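Just one protein chain is left out here, and the rest sit where they should.
Per-chain residue numbering starts at 1, and chain names A and B are given in the order in which the chains are listed.
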Amino acid sequence: MSPIFTSVLVLGITGLVLGLVLFSVARKFHVEENPKVKQIEELLPGANCGGCGYPGCAGFAQACADSSSMEGLKCTACKDEVMRRIAEITGHEIAESASRVAVVRCSGSCANRPSVNRYDGPRSCAVAALQNGGETGCSYGCLGSGDCVKACSFNAIRMNPETGLPEVDQEKCGGCGACARECPKNIIEIRNRNKADRRIYVSCMNRDRGPVAKAACSVACIGCGKCVSACAFDAITLEDNLAYINPDKCRLCRKCESECPQHSIIAVNFPPRRDESSSPIEQNS
Amino acid sequence: MMSQNLFISTSPHIHCGDSVERNMHLVILALVPALAASVLLFGIGALIVTATSVASCLLFEWLISKWLLKRERCTIGDGSAIITGILLAFNLPSNIPLFQIVMGSLFAIGVGKMVFGGLGNNPFNPALVGRVFMLISFPSRMTSWPVPHQMLAYTDAVTAATPLGLVGYQNDSLPSYMDMFLGNTGGSLGETCALALLIGFVILLAFRVITWHIPVTIMLTVAVLTGAMWLVNPEVYADPLTHLLSGGLMLGSIFMATDYVTSPMTRKGMVWYGIGIGFLTVVIRLFGSYPEGMSFAILIMNAIVPLINNWCRPKHFGEVVK
Partner (left out) sequence: MSLRTFSTGGIHPKSNKLTASGAIEPARLPSQAVFPLSQHIGAPAVPCVSKGDRVRVGTQIAKADGPMSASVHSSVSGTVSKIDSIVDASGLRRPAVFIDVEGDEWEPSIDRSDNLVINVTMSNEKIIERIRECGIVGMGGACFPTHVKLCPPQECRIDTLIVNAVECEPYLTADHRLILEYPDQIIVGVRILMKTLGVERAVIGIEENKPDAIELLRTKTQMVSGIEVMPLAMKYPQGGEKQLIEAVTGRRVPPPPALPAHVGCVVQNVGTVFAIYEAVVKNKPLIERVVTVTGEGVSRPCNLKVRMGTPVGQLIEQAGGMPENTAKIVSGGPMMGRPLLGTDVPVVKGTSGILLLSEKTAARKEERNCIRCAKCVSVCPMGLEPYKLATAAELGRWEVARESWVMSCIECGCCQSTCPSHRPLLDWIRLSKKKK
């Protein structure tokens, strides 16, 4: 027998046997998978941000395919269009749910909140928050090392080098909450996008007494309670020297914003005020 | 709160003052005796090769970090590129042409170190990566060693076989132990003078740059294994002392195997690593096709270091030993 023939024979038989083994194993261990899962997964962004509450995009796709309705299923990172297509695949009605956005509740920029100490540890908010309240007199506010930026899978948040605070890109943010979970000071809140994406919130987390808070930061909430009495809808509560606007009750009237002596209430995406004389800056001066 | 602008980083608040630079500079200092010996033995050629190698290593590290990696801070100041340059040169014959040295340096720095992210991330010793690259690319140039004491000769130097090349063929024409100890034999320019390398070892130990574990276990393993073989058949196998004093064994075990980045993290791991290098060196020297096996042995063990680190973990305080 020629050597060539032998090798061809040996290799051929080996290949055949192994092929049969692979085939039978594949048959035996075949898992019937819902084809919808794969289709849905292809539509999802694949960032595994966890904003939907499921373990990654694959988990969400599985949940969509298994569920009998789209109730409570919403990919926070997807546009409505994508959710509609997912609903088409599953054959269920799309559930209406408010879209959400991350809101940074601190206005303590370098100018408003001067630093009194120097932190020279690693650039990580989590590490900085371990032993002290940060470089400034306010131990509640932003630490400025950008853990939220690292947490975001969608490039929707970035540090503004001028203010030293994170800024949320409203277009890109889907409100998945990854940044809020990462922030050791819990200054990021996930709020509903209202009509025309208008939002009004207290941009401060400082729970110190008024004078202490004011000394540390010129735009800190001092807990004076003017906004509480100004609100006609009981939407504002005051706890531990800090006001909070409940987004479910707030009717976006903007009365509180003009009342706040510290300008710590921020209104976003509102048209400019008609009556210039009532602008908060002039009132204050 | 008064504005004092105090530092508020957490404890510890003091540092022992050690730095990467300090360690690297001490290694360079420990290499100086061997460099002096090589100049005395191989003359101007040794100087040319070392200078070219160091200069090109520095240049390539600077070029790569500046233009390819676009790093803000260049790392050539830490001294590691100088060490790579010197060690690469020490592994070359003193009559090797310049362009080959430059290519070897490029490979050592580029492929051996910078592709992994620079100092600290490289799995293999960069100088050895460069040396093995050259050994495979330019085999004839890399294995013809000039005879010592040709002070002004460079590429035109007369060459001869090294002691290890003679073993097994002409055992009676081996140089004396004293000649091998002082480096009075052919060989790569930095590896021949065992005395100078041992002085370097003492410097490294005195300044606590390295511990004794790796070099001593390599030498012991080599001595024990070659000794056993020598006792079996002294006709074919050289005696342990010849093995210890010849080839790159001293250079490799003292300076190359002890490289921080590519050696294990625990004492126990270092001992196993040393035994592995010694064993592989002996196997390659006695049964392989190359007369010298140190560089391959170190590179192979470098690859196993992560496994050694996983296996030889320090004993956790209070851990119950079963």
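Assume a contact is a pair of C-beta atoms (placed from the backbone, for glycine too) under 8 Å apart; a residue touches a chain by one contact, two chains touch by 3 or more.
Just so you know, these numbers come straight off a predicted model, no measurement behind them.
Trainee: Out of B:Leu119, B:Leu166 or B:Ala238, which residue would touch the omitted chain in the full complex?
Mentor: B:Leu119
Trainee: Which residue numbers on chain A touch the omitted chain?
Mentor: 116-117, 120-122, 124, 126-127, 130-133, 139, 208-209, 212
Trainee: In the complete complex, the non-displayed chain touches which residues of chain B?
Mentor: 1-2, 4-16, 18-20, 22-23, 78, 117-121, 260-267, 313-320
Following the convention adopted for this analysis, only the chains that are shown with their structure count from here on.
Trainee: Taking the mean of the CA coordinates per chain, how far is chain A from chain B in Å?
Mentor: 52
Trainee: Give every residue of chain A touching chain B within the complex, in rising order.
Mentor: Against chain B, the touching part of chain A is residues 114-121, 130-132, 135, 137, 215-216.
Trainee: Considering only the defined contacts, which chain B positions touch chain A in the complex?
Mentor: 1-10
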